[in-house]
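Questions regarding the structure given below will be posed in turn.
As you look at this complex, bear in mind that one protein chain is not there, while each of the others sits in place.
Which chain is which? They are A, B and C, in the order written, and residues in each are numbered from 1.
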Amino acid sequence: MEWTAPLLADPSLLFGAALLVMLAAILCAIVVSRKLLTSVALTGLFTLVAALWYIAMDAPDVAFTEAVVGGGVSTLILLGSILLTRESAEPVSPSRMVFPAIAVILAGVAILYAVGSIPGFGDPASPANASVGRDYLERTYKEVGIPNVVSAVLASYRGFDTLGETTVVFAAAVGVMLLLGFGERALGDPARRHEALNPDLVEEIDHHVVLRVATKIMIPLMFLFGLYVLFHGEVGAGGGFQAGVILAIALIVHALVFGLSETMRAFPAAAMRAGASAGVLIYAGVGVINMLNGGAFLDYDFLFPPPLEQALSGPDGHAGQHYGIIAIEIGVTATVASGITAIFYGFAGRAPDIASRGASRGPESGGGS
Amino acid sequence: MIDALATGYVYAIIVAMMMASLFVLLTTGNLIRKMIGLSLFQTTAGLFYIALSKVGGGTAPIIIDAESAVGQARAARLDPAYVEHFGVDGVVYGNPLPHVLILTAIVVGVATLSVGLAIAVRVREAYGDTELDAVRRADAAASEPEPPGPRGRPNA
Amino acid sequence: MTQGEILILLALGAPTLSAVLAYVFHRAPDVRDTVIVVCAIVLAFVGWGLFSQTSAGVPPELMVGEPAPGFAIAFRLEPLGALFAAMASGLWALTSLYAIGYMRGAQEQNQTRFYACLSIAMVAVMGVAMAANLFTLFVFYEVLSLSTYPLVAHKGDEASRKAGRIYVGILLGASVTLLLPGLAAIAYFAGSTDFVDGGLLAGTVSPTVASILILLVVFGAAKGAMFPLHGWLPSAMVAPTPVSAMLHAVAVVKTGVFTILKATTYIFGSEVMASAPATDWLVWLASGVIVWASLVAITKPEIKARLAWSTIAQLAYIIGGALIAVERAVTGAALHMLTHGFGKITLFMCAGAIYVATGLTRIEDMRGLGRRMPVVFIAFLVGTLSIMGMPPTGGLWSKFMLIGSAFDAGAPQLAWAMVASSVLAVFYLGPVLLIAMFPAEGAGPPAPFKRAGGAPGLAVAPLAVTAIGAIALFFLAGPAAERLQALWGSL
Partner (left out) sequence: MIGLEFLNIAPQRFAEQAPALVVVGPLIAACAAVLAPGRRWAWFLCVGASAFAFWMAVVLASEVARQGVISYAMGGFPAPLGIEFRVDALSAMFALLISGMAVLTAVFSGESLETEIMSSKHPLMQGGFLTCLAGLLGLVLTGDAFNAFVFLEISSIGVYAMIAMGGARDRRAYPAAFNYLIMGTIGATFYLIGVGFLYAATGTLNMADIAARIPTLTSDRSIEVGLAFILIGLALKAAVFPLHQWLPAAYSHAPSMIVVFLSATATKASVYLIIRYLSTVFAFDWQVETAFMAFVLAPLSVAGILICSMQAAVDPEIRRILAYSSVAQVGYMTLAIATATSAGVSAALFHLFNHGVMKAALFMAIGGAAIHLKSQRLSDFAGAAKSAPWTMTAFGIAALSLLGAPLTAGFLSKLRLIQSLVAADWGWAAAVIGLSSLIGVFYVGRIFEVVFFRSEPEGGSAVREAPVSILLPLWLLAIANIWFGIDATIPLGLAESAAGAVMGATTLSPAGAP
């Protein structure tokens, strides 16, 4: 059975083509722009459009993640670091471009040469789509018992990858804490506490009582939404990771409106550090419990001792898988939410120094004796 | 040939974008811009994977009942033989595996980005600039007179 | 465990122990020096034991292990090695005594490190002498290079560090770039690197390949100081005199020529050597070096430099003999190792004694010293005679055999070069004696002693013993040569 691009049968293909062209245009703009702020804004835009394209490609989970991460967290960190660094990049002399250009063109030609032998776009019979990928679709409901196949693969079949991914976030949080500290300086010096973020911004916000009130209502809602995304991940798009990012963004919004020191009092950096490692511990702990019950690492069928598993799951089975996935998703959420918040504290806590010292060198506090 | 163009354009555009972001990354001397390039490069690799996962006429890989309204509507647009052959229980789905991989890759990307930017901030604090050229000049100037004592930062 | 194995272990163990104990007792110099001398004397007896075992027809053997397939660490004595082991261990005992006298007299720094390195060098020499295959030999050869580097750079000033750089650069450089690939290639062609009577490679390689391998070995073993890799030897003379005496008259340079001798005898064999064109080139080169180095020696005003250049010439004798690779030549070469060892160490020790007593190194300053240091200069005379190959020293016999075999083997150029060099030796060593014994009229009084009482007894006694040894060899050369004949009898 051949697949011959029935464009009309699948309107998302047309939609996707348009989005791709948009992506290419945005990227061109990034290549030529030298203003860092413009580049960052365009990068945020790029990821949002990419998220749309993912939806067109039937990948809502990826789209969700890309939107919250690329459009949210990445852009935020980039903006924060521009605040801490400089505004525009030096121009690149053409002579410096020769070698990279050759390398890039060579690599591009190589890929295109290979792409020629890849089965056509959208081909359901391609090796990628016909082998393991299809197996998951056929087996998930029987073996794991949840409708969202992406969640099932993510949390169960390839749960070990996801443990790794959580560890990466943990490691990044550790790294940023090492490099930039825990934002302690925002707390340490009362005189500067108020300037924790861009002083102009803080001043502006003070006039906006409406904004403060609105934020006070918004943040619980965001928390609620985060929890919804977490627990809804089995059924629809979403999951622990997206939930964690949303929770972190809620905290960041709080910090933007009420000042970093307020947020750090409510959610201390030490708690974030604990949360980041607790998340990984929960995840790995589930795996260890599985091993103790006689299964392989992360084999949630062994989350409960076999008799209890029988009792809990009834005829359909999969109680272990359900609870296991929820448990590890909670772990992921904990690590991601705390980790990203800690990263944000690190960057934001650095701001007063830079602001007060201008281009001079900052003091040594991240390390050294 | 036409077929190849009709389906291959996706990969062509993605590869072009991939290479453009790599180009930004390799040429610029600005740390922040380098991180932007790196982040875009990773995103475009994600686009490539997701392009692989597309199944014509498919839907998101969240199991739905073929008898439900949504399922019926989905199936109605496709050749029944096609659905029979490539669908699972009467519905054609996208390939979930690349989605999972790219979810992971996105997370890895943001982790790298934050660590990279944190280092960039420290570079700026230590050298007063985020251009690699300026950093190089400062290092060259520092190593020129060969001070006999510790060569750490002046205010360390 | 057989007696042979015990002897081999002792031969390696005694100097090792000496090195360790030197560090253990570094705070008590007297204890340290006593221990070193005791170890050295034990080793001398062990060396003699090895020699008598071998000549009694029960060569000691010991297999240690095979760190890499085809490359075993193993020991087996044969007459050549037994002779070398006996000579080196005997001379080491004397050198230890002498070194203690010298180092104390000259008040050198870092004595513990010095003795430790000297002892390790001795481990290496014994390892080289007893090696059962080229790999083992190579291993200890390298250990020798590395352990003697601290001795050369001993003083730590710029000149000695520079000498150390040249020393280690040439020796290690040559061995890793030439000898090691040569070793790997030999192992590749023959499947092992064992020393086999009649030659390991006999009948397996073409003359061209053999030529390449011969060149790799002869130049790779740069300790033999073959031109153009001789530069390290004169520059290493900045080392304290016991080092020059022991290492650059006995251990290091002899290890170099011993390696070549072993390789030509047991790896290549006389037939391969005779068929390879490289042999001819090298014989010509050796002949040239003999004459040229002797001429250079005459121009050197420093006594140790003169001795060093003389050594380069004498080593070329041995290499020449090794290249000819027939029975008589190899016997002569081995014997020459022995007689030259005794003669040259005597000369070096004399130079050292003079230095300790007066601080002088230039020959022209030594006027009239002969009357004040009679023992030293009589020994010097004996050494000179030995180098020249004159009776009543053993040097006569070894030169005789080498020259004779060179004529027999159709290499008259080599023979004539040796004759010329003997004559030139008169010109480079004679002046020392002349100036010291018969100073020119009105040249002023002899230089005063820098050290009260002149050279210490510990620095004089050993050189007297070696001088007597050089004379004794005149009578013992025959029996020694007979022992060596056993080597050919087994063919």
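Here is the rule we use: a residue touches a chain if its C-beta (ideal position, glycine included) is under 8 Å from a C-beta of that chain, and two chains touch if they have at least 3 such contacts.
What you see is a predicted model; the values in this text were computed from it and never measured.
Put simply, the missing chain touches A, B, C once the whole complex is considered.
Across A:159, A:226, A:239 or A:259, the residue that sits in touch with the chain not pictured is A:159. Listed residues A:179, A:229, A:251 or A:348: the one in touch with the omitted chain is A:179. Interface with the hidden chain, as seen from chain A, comprises residues 110-111, 113-119, 126-133, 135-136, 139, 143, 156-161, 163-165, 167-168, 170-172, 174-179, 273-274, 276-278, 280-281, 284-285, 287-288, 291, 295-302, 364, 366-369. Although one chain is not displayed, its contacts with chain C can still be listed: residues 63-71, 73, 138-143, 146, 149-150, 153, 156, 160-161, 164-165, 168-169, 172-173, 176-178, 180-181, 184-185, 187-188.
Residue positions on chain B in contact with the hidden chain: 18, 22, 25, 31, 34, 38, 41-42, 45, 48-49, 52, 97-98, 101, 104-105, 108, 111-112, 115-116, 118-120, 122-123, 126-127, 132, 135, 139, 146, 149-153, 156, in rising order.
Rule of thumb we're sticking to: only the chains that are shown with their structure count from here on.
Comparing the CA-atom centres of all chains against that of chain C, the greatest distance is found for A.
The largest tally of C-beta contacts between two chains is found for A-B. Every chain gets a centre from its CA atoms, and the centre nearest the mean of all protein CA atoms is that of B.
Our note on geometry: chain A versus chain C, Cα centroid distance of 74 Å, whole angstroms. Spacing of chain A relative to chain B, judged by their CA centroids, is 12 angstrom.
Centres computed as Cα averages put chain B at a distance of 69 Å from chain C. On the chain A side of its complex with chain B, the touching residues are 1, 3-6, 9-10, 13, 16-17, 20-21, 23-24, 27-28, 30-31, 36, 39-40, 43, 46-47, 50, 53-54, 57-62, 65-66, 69-70, 73-74, 77-78, 80-82, 84-86, 89-90, 92, 96-97, 100-101, 103-105, 107-108, 111-112, 115-116, 118, 120-126, 128-129, 132-134, 136-138, 140-141, 147-150, 153-154, 158, 161-162, 164-165, 168-169, 171-172, 175-176, 179-180, 235-237, 241, 336, 343, 346-347, 350, 353-354, 359-364, 366, 368. Residues 3-4, 6-24, 26-33, 35-36, 39-40, 43, 46-47, 50-64, 77-79, 81-82, 85-86, 88, 92-104, 106-115, 117-122, 124-131, 133, 152-156 of chain B touch chain A in their complex.
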